[in-house]
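What follows is one structure encoded as structure tokens, with my remarks underneath.
Note that this complex is displayed minus one protein chain, with the remaining chains in position.
Presenting subunit A:
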Amino acid sequence: MPPRSASKPSKKRSNPDSVTSSATGPVPSASSKKKASKEVDGTDKLFDKYANASSGVIDPEGIEKLCSSLEVPHTDIRILMLAWRMKAERQGYFTKGEWRIGLKALKVDTIGKLKKALPELEKEVREPLNFRDFYAYAFQYCLTEDKQKFLDTETICQLLDMVLGSTFRAQVDYLIDYLKIQKDYKVISMDQWRGFCRFCNEISFPDMTNYNLELAWPSILDDFFEWLREKQA
């Protein structure tokens, strides 16, 4: 396992089941050493183009550069998907190890190929099993402090828009409205976050006739439901 750079903080994961943990670098096997090293070379060169020379990682500035190279807005979900593929641990940064994992998984080593691989990546992520993992990852990725378990509602609103907005436009719009108006919840937990996705997938909208207050929906969704019902009346 390649040594981690000193500047990278270690993070504790609280949900070991859904989100993958530490980054491991590829270990070239003896037989394919030559080919592998060539691949790694190309990937590494690409890495160096965006990385910060002194810190040795791609930092937020580098990511912005990457985004413009890919012709993708910096807040686009595809960057998040890429981070997921890389199993990136820290928001706004890609390590060399993570970079290698991601690009190897996508089988690309140039910026052009990477750009072309994005639609494929998106399709892969949207497969139900992957999406579940990706969705939880999105939350986890935004946690910046050690032992942090909650995200503020503003971040959640942005995340909702980014991650679920294209598939569940109506629900997301109302959820965001509600989150902005309500005063009871200042932060959102992973369980509540997961609840939002489940809600969008399972509850018919906007009638919500199959929503049941007696079930174990997170209370914030019970409150959302009652708020929306009142609005509709």
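We take it that a residue touches a chain if its C-beta (ideal position, glycine included) is under 8 Å from a C-beta of that chain, and two chains touch if they have at least 3 such contacts; residues count from 1.
Methods note: contacts and distances are computed from a predicted model.
**Student:** Select, from "Centromere protein S", "Phospholipid-transporting ATPase", "Acyl-CoA thioesterase 16" or "Cullin family profile domain-containing protein", the UniProt-recorded name of the complex's unshown chain.
**Tutor:** Looking only at the record, the undisplayed chain corresponds to "Cullin family profile domain-containing protein".
**Student:** Out of A:D44, A:E64, A:D177 or A:D222, which residue would touch the omitted chain in the full complex?
**Tutor:** For the chain that is not drawn, the touching residue is A:D222.
**Student:** Could you tell me which of A:K107, A:K123 or A:K149 touches the chain that is not displayed?
**Tutor:** In the complete complex, the chain left out is touched by residue A:K149.
**Student:** Please identify, in ascending order, the residues of subunit A that touch the omitted chain?
**Tutor:** Residues in contact with the chain left out: 14, 17, 149-150, 189-192, 198, 214-216, 218-219, 222.
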